[in-house]
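With one protein chain removed, the remaining protein chains of the complex are shown where they sit.
A, B and C label the chains in the order they appear, each numbered from 1.
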Amino acid sequence: MSTQVPESVEEESATETASAGKQKRDAKKRERAERVQEQREAEAAEKARSADDTFHLKVFRYDPEVPEKQEPRFDDFHVPYKQGMTVLDALMWARDHYDSSLTFRHSCRQAICGSDALFVNGSQRLGCKTQLSDLSEPVRIEPLPHADVVKDLVVDMEHFYDQMESVEPYFQTNSLPDGELDEQRQTRENREKVKMSTRCIWCSACMSSCNIAAGDNEYLGPAAINKAYRFAMDEREGEDMKQRRLEILEQEHGVWRCQTQFSCTEVCPKDIPLTEHIQELKREAIKNNLKFW
Amino acid sequence: MAERYTSFEPGGRRWLWQRLTAAFLVVVLAFHFFLLHFVNHADEVTFALSQARMEQLTYFSLMILFLVTATFHGVNGVYNALVNQGLSGTRKTAVKAILGLASVLLIVQGVRTALAWAGGVPI
Amino acid sequence: MSQSYNRGLIEDFSRWREFSAGMWAWIFHKFTGWVLVGYLFTHIAVLSTALSGAAAYTNTIQALESLLVVRILEVGLLAVAVFHILNGLRLLFVDLGVGLEAQDKSFYASLILTGVIVVASVPTFLSGVSI
């Protein structure tokens, strides 16, 4: 079932120096281990066969170090389906039962950590938030496009992080209340205005879907612009800061790069209206500039 | 790449002009099409008819403006598209120069043609 | 990451089936824009035959206009222009923050409207052409 490339088995040499008794114990242990392992594999195969329903996954594989994987390829896995199973569940099952070298990032399993944005059947989605039953087979799973692949489904996120951090993604104000127990006031409306923008989980799905970001490496990208929006629109920061933020966004690889492709908005797992936010910032920037004219 | 962006380059101005010219072009282009394909059928176009229209100052200046805006809009659009695909450095400067030159040639040629029709600026 | 494998651009083109409305709109707009610039240059070139005299101009134009290909190309140009205009309007609205939720619908609408206008104007465009 698994298409993992068989490793060339190397000669046993470590045990030579060990005492005879230890060797025997080792042999017994190994035997037991093998038995357990075989049993497990048989069970897995059995499960997959007997399940009413299996899902056929085609998973992108690449590893710069393993000769067989240096040329990217797709592996097939057949995973027994259970009600409610997500793409991430299926990947974990395939990893745990067929091929432990199958590599992907994941952690929370509930769409909040942003680790597992993948390219599933041609669009950017969170593995953990995508029900298998919503997909047509075979389910093609690839790493995010427009990012360097580190291994299998893992891509290099550095560039995305750099862009996120280049927009001064932190609250700044010149007028904090004095007392350490005094809060800044914020209207409900204003909190509502920034609410969606604060939901970003840094999954990078949007950035991966945007063709402009793919072409222009310096483009801030929808997520970073949205991050800036989150602060620029927060009334607690004050006008002077908003000015400063608009200046960052206005630079040539900032908001103007966006060509309203809408794919970012479409793929965002947190339903953030990214295009809308970018457009609003463009208008704000123009308004801001008109003041000087 | 995480440097703070401090140098301010007004990318917004070209963006705005692209929109403004677009808004203008909607009207004029529609007018142009309508006039030359529906009111006057294409196969009826002759020098004389064009001449008659061009001799009116309003029409003449409208057409010149049309030419200029369309050129700006089109060439700027092409330039944006290239820059969006990651054009930078010397190649970017070169493209800028070539496109600039092409626009100037286009406008000059267009204006010469219009003048030929109108037989000089129709004042 | 020098050792990493970049899957490059080839993919983008083979993925057209999965493109969403906004993406198609973007591509069409780009394409039509480029065609229009191209036409603008040719158009001026053709018109500038006027510089070599009235007769030369009238002849060129009428010769061209009598060709079916040219007429068909003109219909194509109309399609391109109409789509660019309609989608351009759509984009202008998007820039103003109007109707962002319906961006896919407005794209389909521009497509359909383009089709209708083009079909409706075919008779006008092809009238009087000698085959």
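What we mean here is this: a residue touches a chain if its C-beta (ideal position, glycine included) is under 8 Å from a C-beta of that chain, and two chains touch if they have at least 3 such contacts.
Throughout what follows, contacts and distances are computed from a predicted model.
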item: Options "pyruvate synthase", "succinate dehydrogenase", "Branched-chain amino acid transport system permease protein" or "ABC transporter ATP-binding protein": UniProt name of the undisplayed chain; value: "succinate dehydrogenase"
item: Touching partners, among the displayed chains, of the absent chain; value: A
item: Options A:59, A:201 or A:281, residue touching the unrepresented chain; value: A:201
item: From A:59, A:144 or A:157, residue that would touch the chain that is not displayed; value: A:157
item: Hidden partner chain, residues of chain A it touches; value: 4, 7, 9-10, 12, 14, 22, 29-30, 32-34, 36-37, 40, 63-66, 82-86, 89, 95-97, 99-101, 103-115, 128-129, 131, 133, 150-152, 154, 157, 161, 165, 168-173, 176-177, 180-188, 191, 194-195, 198-199, 201-202, 231, 234, 236-237
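The rule we apply is simple: only the chains that are shown with their structure count from here on.
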item: Of A-B and B-C, whichever chain pair has more C-beta contact pairs; value: B-C
item: Chain centre separation in whole Å, for chain C relative to chain B (CA means); value: 16
item: Multi-chain contact residues (two or more partners), chain C; value: 91, 95
item: Multi-partner residues of chain B (at least 2 other chains); value: none
item: Chain A to chain B touching residues, read off their complex; value: 159, 162-163, 165-166, 168, 212, 215-219, 247-248, 250-257, 259, 282, 285-286, 289
item: Chain B residues within the chain C interface of the complex; value: 19, 22-23, 25-26, 29-30, 33, 37-38, 41-43, 45-48, 50-51, 67, 70-71, 74-75, 77-78, 81, 102, 106, 109-110, 112-113, 116-117
item: Touching residues on chain C, where the partner in the complex is chain B; value: 30, 33-34, 36-37, 40-41, 44-45, 47-48, 50-51, 54-55, 57-58, 61-62, 65-66, 71, 74, 78, 81, 85, 88-89, 91-92, 95, 121, 124-125, 127-129
